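The structure appears right after this line, and notes come after that.
For this view, one protein chain was removed and the others were kept in their places.
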Amino acid sequence: MQLEQQLRDRTKEKDILLMTHIVLGYPSFDANREVIRQMVENGVDCIEMQIPFSEPMADGPVIVKANQDSLAKGTKVEDCLAFGTEMADTYDIPFLYMTYYNIIFKYGEEAFLKRAAESGIQGFIIPDLPPEMGKSFLTLAEKYQVSPILIFTPTSTDARMSELAGYGQGFIYCVARRGVTGKKSEFGQDFNDYLSRCREATSLPLAVGFGIQDREDIEALKGKADIAVIGSRTIRLVEEKGPQAVGPFIAGLR
Amino acid sequence: MQLEQQLRDRTKEKDILLMTHIVLGYPSFDANREVIRQMVENGVDCIEMQIPFSEPMADGPVIVKANQDSLAKGTKVEDCLAFGTEMADTYDIPFLYMTYYNIIFKYGEEAFLKRAAESGIQGFIIPDLPPEMGKSFLTLAEKYQVSPILIFTPTSTDARMSELAGYGQGFIYCVARRGVTGKKSEFGQDFNDYLSRCREATSLPLAVGFGIQDREDIEALKGKADIAVIGSRTIRLVEEKGPQAVGPFIAGLR
Amino acid sequence: MNQDKNGFFGKWGGAYIPEVLYQTFQELKEEYARCRQDPAFWEEYLSLMSTYSCRPTPLTHAENLSDYFGGAQIYIKREDLNHTGAHKANNVMGQGLLVKRMGKKRVIAETGAGQHGVATATMAAKFGLECTIYMGEEDVMRQRPNVFWMEKLGATVVTVKDGSRTLKDAINEAFRDWVTNVDDTHYVFGTACGPAPFPEMVSWFQSIIGIEAAEQIMRYYGKMPTKVYACVGGGSNAMGIFKRFLGEKDVELIGVEAGGHGADSGAHAIRLSTPDASPGVAQGYKTMFLQDDDGQMKQTHSVAAGLDYVGVSPILTDLWENKQVRFESATDSEVMEALDLTMKKEGIIPALESAHAFAGAYREVGKLSPDEAIIINQSGRGDKDIFTIAHAFEDPSWKEFIIGRGKGYSSK
Partner (left out) sequence: MNQDKNGFFGKWGGAYIPEVLYQTFQELKEEYARCRQDPAFWEEYLSLMSTYSCRPTPLTHAENLSDYFGGAQIYIKREDLNHTGAHKANNVMGQGLLVKRMGKKRVIAETGAGQHGVATATMAAKFGLECTIYMGEEDVMRQRPNVFWMEKLGATVVTVKDGSRTLKDAINEAFRDWVTNVDDTHYVFGTACGPAPFPEMVSWFQSIIGIEAAEQIMRYYGKMPTKVYACVGGGSNAMGIFKRFLGEKDVELIGVEAGGHGADSGAHAIRLSTPDASPGVAQGYKTMFLQDDDGQMKQTHSVAAGLDYVGVSPILTDLWENKQVRFESATDSEVMEALDLTMKKEGIIPALESAHAFAGAYREVGKLSPDEAIIINQSGRGDKDIFTIAHAFEDPSWKEFIIGRGKGYSSK
């Protein structure tokens, strides 16, 4: 409830919210710190922090590489959790963890959720945990009051969407297209039909992600989605121009 | 009959006769000429001239190489026949052709035998022509009065020996051991038993070949065989020391 | 040994898949369920396998080896005689029939040793499907001949340069393709791992091995074997031969994992017979993984590319937990010895993977009594491994040959 409410409050003031994504420890925690600062200062409404995993099955090349490089530099789950706590303490926007299920499973579901909740983390995106596999996780999320973010996709039937909506909290992550993160999406008629189906299936806010690159993409989403998600784009930006390029980029998006 | 008689005449004067072997065109016809001269002058009683063949299946490495080198230098069957004629014209000892059956078959059996007979060649040794395969050859040999030399081996049964003896003329070539030309043979008890079996099977003179290397070997054959055959040994000698080494070698053998 | 409705075997298995694949998995599960209920499907499968591959594959009585060890009679199940040279064909052809029923036009697959890639490319050629094979860069390097054949069979081979650049990374990349091209593409998973229904489905197709072997040993030997040995990579050939014998009281089933440089070396691929592995969830399923405390997958090592994998079939993990299958491991060097002995004594060349099963059996067979029999599953043939085997034996004339060839090519 907490996350959904926070987002709804923000929605009152803006056409569309912005959620961004970073991979923890890539290129370094210091860079993460600087990037997040610039994001928050330039009006980002929510940030998903990806705890790197050695098998990022649902990610595209940019994020895969970021996961690997972060791990290669020695990033530990413990470092990520400490960093997450620090960010939630520092900034007044909602932070989410994005990671693959094994990271949580291995740590211990309850321990992980408890710690995240105590740190002030608001939600979880776990791309390889459909609700059928996540019974205990969903129960614990309820217990610790963190929002499990469920995912709609263009291949989801109406029936599947309402089923997913029943488990989701905070918002629904609508994947813009088939495929992995990082490639450009088309926002044509098919996409609009898809988004209408999403809207019908849930009353939760809708975030749209995968391949959103620029102001134009975001413009196209206004009125149809509540949140635009910028993922690989900022990672590439940091790689190419350094953390200080992030602020101006974000500022120019809306 | 002619060949057998010639050999028997010579046997009267000597303990044991010597038959030698050359490969035509190896190292050259000129060398052949010189070698044969030295052989005849030093008392060789009979010479087998091998017409080279590309597949000398029953020969050992020395003679195989001689066959190949001769062919590689362009030796033709025609050259060999002309050379054979010249030798038979020049020297008063019997000359034989030794070759594989394909050389004769391809030339035409009758044409070949006729020409050989006209040249004064006395006999034929064909290691891959057992009498079962040589019906027409044997008939033609009879017709043209050249001697088909048949072969006994240590694996021949008594029955087989008498069968072979029935087809043979001139002399019988007793192979001293299993195997191909060129390797040393042992002249022990087994060998003596074998030679007695040979002697019993035929009244033709017995030649012993394969691996006869020196005076000692020839000494061992005296009284048991009529002819000692020197094969690869002189070829190696010519390779190592040239044609002029052949005379002294032959002279030292008896 | 059937999965529950969420695809679990005991605690293991499941389908931890990206949501975009949900629908396709529904369709796959339904079609698979229909096939399992339809005796005509199995008939069609048998007919395909007996006319295109060489089924039933023989069960060979290894008399020389039996004499040599002086213990039980050794029988070898000859999956090496399958078309494409390994048991992988069984699974791939079965999935091919399924793809035809589902009307998909394209298949993708991961491959480690290259065997599964060649088998899939072969099936795609036979069924007229487009085909893309994902293969880790390291495996491409050690198994180049298989890459050549896949390409010649008309497949596109994509070299995967992420992660450890081996099998698991190829699997990840195949999943990435699948989520992108889910509508017309089927992912031909190569072993009894991955999200449900793959573990059960692949085991079902492979179960033909054990069905035949049981019938054959009864025919030739007159009774059931005491022990059945199989190597365990992902677990498909093991499940294939074990399944039929699971109900048999007096048959012990032994899975042999890749001991690499030794159980204590850290360089191995032992998931069940050492404490190096722990429960985890990756590549779509829950099993014992070789992973660190954070849940990051570790590097594995085996002389046999096909066993060089971090996970293992959830079905086997369940059978291990319930002590229905015993797990052992064999080191690279034990395997090379077993391979050598098998070639010299029986004129049979096991794949390096299969040679693990032989090594495991050789260790024990001498202690059995001569009125017992054992079956070793020879999952594949070794002549595909010439580069690895000749290398591992350090054969000098092989090296010379390769050097010469290499020079020949560079000078042109």
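Residue numbering begins at 1 within each chain, and the chains themselves are lettered A, B and C in the order written.
Keep in mind that, in the parts below, contacts are C-beta pairs under 8 Å (C-beta built on N, C-alpha and C of every residue); 3 or more make two chains touch, one makes a residue touch a chain.
Note that the structure is predicted; figures quoted are calculated from it, not measured.
The chain we do not see here touches B, C in the full complex. Of the listed residues B:Asn32, B:Ser156, B:Thr202 or B:Thr234, the one in contact with the hidden chain in the full complex is B:Ser156.
When the omitted chain is restored, the residue from B:Tyr26, B:Phe83, B:Tyr101 or B:Phe171 that touches it is B:Tyr101.
Within the entire complex, the positions of chain C that touch the omitted partner chain are 50-54, 57-61, 64, 78, 81-83, 85, 121-126, 128, 141, 144-145, 147-149, 151-154, 220, 340, 343-349, 383-384, 386-387, 389-390, 393, 395, 397-399, 401-407, 409-410. The chain not displayed touches chain B at residues 53-60, 64-65, 68, 71, 76-77, 100-103, 105-107, 127-130, 132-133, 150-157, 160, 164, 175, 178-180.
One rule holds in what follows: only the chains that are shown with their structure count from here on.
Centroid to centroid, with C-alpha atoms defining each point, chain B and chain C lie 65 Å apart. Averaged C-alpha coordinates put the centre of chain A at 37 Å from the centre of chain C.
Multi-chain contact residues of chain C, defined as those touching 2 or more other chains: none present. For chain A, the set of residues that touch two or more other chains is empty.
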